[in-house]
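Written out below as structure tokens is the structure these notes cover.
For this view, one protein chain was removed and the others were kept in their places.
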Amino acid sequence: MLEPEIKEHNRFFLNMGPQHPSTHGVLLIVLEMEGEYVLDPQPVLGFIHRMHEKMGESRPCSSFMPNTARMDYVCALPYNHGYVSLIERKAGIEVPKRAEYIRVITSELNRVASHLLWLGAYLLDLGAFTPILYTFDDREHILDILESITGSRLTYCYYRFGGVCQDIDDKFIEATRAFVKRMRKRYAIYEKLVTKNIIFIKRTENIGIVSPDMALRYGMTGPNLRGSGIAYDVRKNEPYSVYPEFEFEIPVGEQGDCLDRYMVRIREIEQSLRIIEQALDRLPDGPVRSKVPKNIKLTPGDCNFAVEAARGELSYYLLGDGTSTPYRLKVRVPSYSNLSCLPELGRGILLPDLVSILGSFDLVIPEIDR
Amino acid sequence: MVKDTKDYKEDFLNQGFDATETAYDQRGYHLEVVLNVNQVRKFAQTAYELGFYLVFVTGFHVRPDEGHDTGNSGLEVVYQFARYDQPYRIKACVSVPNSLEVPSISDIYQGANWHERETRDFYGVVFGGHPNLNPLLLAEEDADFHPLLKEETNLKSLHEVSWPSEAPEVAKEGAEDETGR
Partner (left out) sequence: MGEENKISPIGPDLDVYAANLKSKFCLPVVGQSRDYGEGPLLRMKLTDTILKLCQANSLWPMTFGIACCAIEMMGTGMARFDISRYGSEVFRPSPRQSDLMIVAGTVNKKLAPVLLTLYEQMPSPKWVIALGNCAISGGPFKVKGNYNIIEGADKLIPVDVYVPGCPPRPEGLLEGILKVQEKITGIRHPIPQNRHPKSPLKKVKGLRVK
């Protein structure tokens, strides 16, 4: 953070967004500028508020599945996972082992796809056009694999209460193994093109340092928090599904600047590939969906379920009232808390640094606005 | 990767809060606290000193109880806190009085700033001491429109949306029994 000289006649307000060339979504940030320095960034939300929570409490609980995918469309399967697990916890539904393994494999594939998209978009913000072509190419491979079993490319509705919608076949398993092998070879390209690039390092090192105390006060989670040195991952802290059976590490950064957040995400891709390999090796046989009643009655009382989405901790909170329609459904999205620290973090910085910080936070605005 | 688990119930009971342990497998959180409007800030301060982070602040709308002496409005504000180093989730519930005012905790937890603005947008709860209560998600002209308030026909009482209590004599306390033990 640099201290600018205060010259009153150089001050002006600048609107960043809601239509701007980065791919975060429709976010308006009103910047009070002093020359090239940002004095006070204030985000303005609500341009994509689509009434998800209202829809959650006006229809039966099984009708909310498409909404879960549209909140964060880049990484939709963990959102599906959280919601079906919430209803399963509330109604006491058992999930077969094979279905749990399939859920983990597909969620981790989606996490890799989300990080690849983030990488391409971040570098596009910083001005590099080549990496996004490579990452989107890798991502298309994942989308092909997932499309063969889920049927959609982006907004998946694959999980059901009690399991998954349909079984995976040998073609899927072979394609996933081939992809894991291919992705590991691509690391060398990204290493040479991006990580060792002097321009990239200059634009991300020591920029946007988030201290652990600041992260706690704002409730940040996910790779943004892990870049600051706190090893918090819901998959290890409050394990759900079959994650306790897999061996994987949680990468952490040291300083909390943009470069650390980048390194955390790159290493998370590798850990996700490890989980996918282990899950494919141990995939059990059996049914993929248990029998559930058509109309699931939610008993009175509240329930909470937290999962690790690509951007942080995603929490669903439900109030049941005895019918099959939730009385209240609250979705706590990770990007909401991650973005709320921007007014404090972005004081007195240069405008290009603000672009770099926003990119490194990996925001998806429709999930913030819900 | 849980290193050492500590039970925080005693820390909250010692400060005078009404805390009960809950079954995590059933509900998804470990501790449940019922708060008075005046205890909100002290609770947030205690949680901050113990190292909890704020997960969310939200509300819900139930039918107001008749005959309750503070004349509650039917709105409830829910806070959730959790920890980074061990699995421990706390859910705290506050009944909003008729004046619709709840003290804000945005100077202790800055993350609550936006959560409280959103709760005001959806329910109309005014957080006293909040620096900026402009609409966050709704358009400016809709500042008085609170979309998540339920219509009269859909309202249920708090008892109907809470866990059934096991001990019958606790249930006799009526409106005090907010969450069912």
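So that you can tell them apart, the chains are marked A and B in the order they are listed, and the count of residues begins at 1 in each.
The rule we apply is simple: contacts are C-beta pairs under 8 Å (C-beta built on N, C-alpha and C of every residue); 3 or more make two chains touch, one makes a residue touch a chain.
Computed from a prediction, not measured in an experiment: that's the story for all the values here.
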**Message:** Among the chains present in the display, which ones are touched by the chain that isn't there?
**Reply:** A, B
**Asked** Any idea which of A:S58, A:Q166, A:S241 or A:T299 touches the chain not displayed?
**Response** A:S58
**Fill in**
Touch assignment to the omitted chain, from A:D137, A:E174, A:E254 or A:E344, lands on A:D137
**Message:** So one chain is hidden, and I want to know which residue out of A:V30, A:I48 or A:L283 touches that hidden chain in the complete assembly.
**Reply:** A:I48
**Complete:** Where A:L14, A:L154, A:A178 or A:I201 are the choices, the one touching the absent chain is A:L154
**Request:** Would you indicate which residue among A:L31, A:L117 or A:L216 is in contact with the undisplayed chain?
**Result:** A:L117
**Message:** For review purposes, identify every residue of subunit A that touches the missing chain, sorted by number.
**Reply:** 18-21, 23, 25-26, 46-51, 54-55, 58-59, 66-67, 70, 73-74, 117, 132-133, 136-137, 140, 153-155, 366
**Request:** By the contact definition given up top, give the residues of subunit B that touch the hidden chain.
**Result:** 73-74, 100, 124, 138-139, 142, 144-147, 149, 151-152
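In this section, only the chains that are shown with their structure count from here on.
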**Message:** Rounded to a whole Å, what is the gap between the Cα centroids of subunit A and subunit B?
**Reply:** 26
**Message:** Taking the touch rule as given, give the residues of subunit B at its contact with subunit A in the complex, in rising order.
**Reply:** 1-2, 25-29, 48, 51, 53-56, 58, 60-61, 78, 80, 82, 84-87, 89, 91, 109-111, 113-115, 122, 135-139, 147-148, 156, 160-164, 179-180
**subunit B-facing residues of subunit A, complex** = 45-46, 49, 51, 53-54, 57, 86, 89, 215-220, 225, 230-232, 236-238, 250, 300-306, 313, 315, 317, 319-322, 327-328, 330, 332, 336-337, 340-341, 344, 369-370
